[in-house]
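A single protein chain has been omitted from the complex, and every remaining protein chain is retained in its original position.
What follows is subunit A.
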Amino acid sequence: MGDAVTDANGAMEQAPAGLAPSPEPFGMFRDVEKRFALGDGSHLKAIEKLSLTLEKGQLISLLGPSGCGKTTFLRIVAGLERASSGEVRIEGKSVSEPHPDFAFVFQQPNLMPWRTVLENILFPLEIRREKTPQGVARARELVELVGLAGFEDRYPSELSGGMQQRVALCRALVHDAKLLLMDEPFGALDELKRMEMHDLLLSIRARTGVTVLFVTHSISEAIYLSDTVAVFSRRPATIRDLIQIALPYPRQSEQRYGAEFTRYEHEASRLLGIVR
């Protein structure tokens, strides 16, 4: 179901120009299932027959009600959990453990209180033993890009929640990840901060061409950010349908109030079962 829709419309006009369709898409997820063993010997089915393709440079939002299993799916793609059955492939390779070219952005900033802003951003490079002068320079560039210049040597406790999440975003980008996996990263922020972060994420994506899977339960967030919104069902999670968002990039906040945006919101709400 999912594949057909992606191929049929939308994706082509949003995908970065000059990309010839490869034999296998960047990310391919087919019939992914996840069952959790419960204490009494029975199983809880979290994900059922979930299929999705992800083209290079795409930004797909996974939109669904809280607790539906979309985060579990993201964690499977990240290699933090394993699917019970089905195929999870990125660049033709099956994902079974965290991949060095992926970056995960959590709902909480997850900064280390004992490290300064810059040291937190450099953490992935230290783990990969790639902390070079170029890496440090890149980290400083990112700090500037997210508007935190001058805060490099501050500790996380001295920053607001929004600033902390900006640092977490820098940390995810410092090692040139090919795939950004974001799990409701702006969920803890107030609405104004969240809208700022949307534009920041989109500008970073425009600069780097990074591919993004973005988990959210906010309809407007999903529509504003994505070229494709994958609407999830209730548990066990599967994809109800894909909505191709034809709003042109670079997106601007005015678009949030247009008729087209409202139409997408209505369609998503209908798929979520909120309205008829």
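Methods note: a contact is a pair of C-beta atoms (placed from the backbone, for glycine too) under 8 Å apart; a residue touches a chain by one contact, two chains touch by 3 or more; residues count from 1.
Here is the rule we go by: contacts and distances are computed from a predicted model.
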item	value
Candidate names "3-isopropylmalate dehydratase small subunit", "Binding-protein-dependent transport systems inner membrane component", "Carbohydrate ABC transporter permease" or "Cytochrome c domain-containing protein"; UniProt protein name, chain not shown	"Binding-protein-dependent transport systems inner membrane component"
Among A:N110, A:T208 or A:Q255, the residue in touch with the chain that has been omitted	A:N110
Sole residue of A:R128, A:R207 or A:R263 that reaches the chain not shown, by the stated touch rule	A:R128
Those residues of subunit A which, in the complete complex, touch the missing chain	78-80, 97-98, 100, 102-104, 106, 108, 110, 112-115, 123-124, 126-128, 155-157
